[in-house]
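One structure is given here, and the rest of the page talks about it.
Just one protein chain is left out here, and the rest sit where they should.
And then chain A:
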Amino acid sequence: MYASGKYSSRGPALIPRMKTKHRIYYITLFSVVLLGLIATGMFQFWPHSIESAADWTLDKRSVHDAPLVHLPVSSPIPERGDLSCRMHTCFDVYRCGYNPKNKIKVYIYPLQKFVDELGVPISSTGLSREYNDLLSAISDSDFYTDDVTRACLFIPSTDVLNQNSLRIRETAQALAMLPRWDKGMNHLLFNMLPGGPPDYNTALDVPRDRALLAGGGFSTWTYRQGYDVSIPVYSPLSADVELPERQPGPRRYFILSSQTAIHREYRAELERLKEENGEALLLLDKCSNLSQGAASARKRCCKGQVYDYPHILQESSFCVVLRGARLGQAALSDVLQAGCVPVILADSYILPFSEVLDWKRASVVIPEEKLSEMYTILKNIPHRQVEEMQRQARWFWEAYFSSMKAIGLTTLQIINDRIYPYAARTYEQWNNPPVVKWSSVNSPLFLPLIPPRAPGFTAVVLTYDRVESLFRVITEISKVPSLAKLLVVWNNQNKSPPEGEKKFKCPECTAIDGLSLDQTHMVERSECINKFASVFGTMPLKVVEHRADPVLYKDDFPEKLKSFPNIGSL
């Protein structure tokens, strides 16, 4: 602005005193400047070129560029979190409004780097790979909005997945500084590793007012039913290892224990079980000769023999998932991925997504106290059920555990279902794997109702132009006492239907022509069947060998005593 002002005062005064030589020089100069300006303008308003420029800068974008926010020591701290919070008390439903699509709108706060007054960050890790994936998945979903005023749910970009990397008080202060925090109303936090030594609380210790918590490892005492969402602890192996789906069926081992951090009391119990039942059990532990690190996470050992983890999980029917210091275990995810049926021993643990998933069909939950009875309990489960559980386990992993995206979107769908319960996903939609969805039958009319005779029935007759045959049908059918109404569908555009109110008599009727015997007709109908089956993706028709007859059909019995005496006398 300043520069252009200078030009405007000088420019006009110069021109009249110019010599011809200079004139040409100036004109050339002006033209060049003009062309340059036009080119710049073009460039400026050309939408495509902007995109490419944006992409170019995006790659240079980094979490380290996040704006720094200093937290004053006196910055307010939210309250601890109210255990009595429920959707109708702590959630502002008006923000979700009436929505014809029955879909909540979710806003994600922009990334900021919070530091205390001394410049020390509130988190030792900052934005983690997983939380980045989670937020990105949400932003790519139908739930996302970048318009903060339209949002019903707010997700802070402050990563609280792992409490161990957080400074509790400062994280809480950072949350309270969010512009729409408003006592945490309609805010959703994701946490997978709550608590810390020595007590390992089962919910995130960061004070968070009324915010909803999607937590891994809730116990029945910290989980606010219908408010919080219990989520899995994501296993990094989900992304790193590919385990092909195995057909359900018996496996080499019956029970496998592969966790490395099992309390010695429980390990002793498992050893005892192994002594009693021998080869059916495989107990694995850390490999002592391997150094700590990524490689050791993929190996397990037993008596000097080394096994690949998580592949070994596919060799067992049941896999033990014991609680550690925390209730939620990433091993659960690995076990499900392997299609091994998890045997969960974690008293008071709220299973992941238990609000919608029927875990009884995919796992066995045994009280910790009954660990010693585990073998007997599992042996009593029918084989066919074990197979269904194996299939179900794998399906749960694929649909709800396999990625941060799956975990995040499932969480949002569960909250969505609470806000629009009449449009909620059904039990079948949540729990049936695709193969069952195809083969099962779920009719809205499932009640075995035997309707009364009184309302009778409506006859619908389709006709083209064979009026005689039509009249014959009508005459016959109108004799039936329970006929309530007769509807004729005139399927001929070239002719108008005969006048109504006719007496239906048809003395000159001839026999029905042999349409149905026509060969080409049959071929056509076969083609139809094939076409329909391919569209349905399966052949829905079923073959039976029976037909229904009246109870006294063809019996040697006075005809007048029969309810339906004339059947079959065609």
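Criterion: a contact is a pair of C-beta atoms (placed from the backbone, for glycine too) under 8 Å apart; a residue touches a chain by one contact, two chains touch by 3 or more; residues count from 1.
Just so we're on the same page, contacts and distances are computed from a predicted model.
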- Note on the structure: According to its UniProt record, the missing chain among "Transcription factor PRE5-like", "pyruvate dehydrogenase (acetyl-transferring)", "Exostosin glycosyltransferase 1a" or "Mic1 domain-containing protein" is "Exostosin glycosyltransferase 1a"
- Message: Can you say which of A:L193, A:L256, A:C301 or A:L470 touches the chain missing from this structure?
- Response: A:L193
- Task: Please pick, from A:A172, A:A330, A:A393 or A:L470, the residue that touches the omitted chain in the full complex.
- Result: A:A330
- Would you mind spotting which of A:A66, A:V115 or A:L486 touches the chain that isn't drawn? A:A66
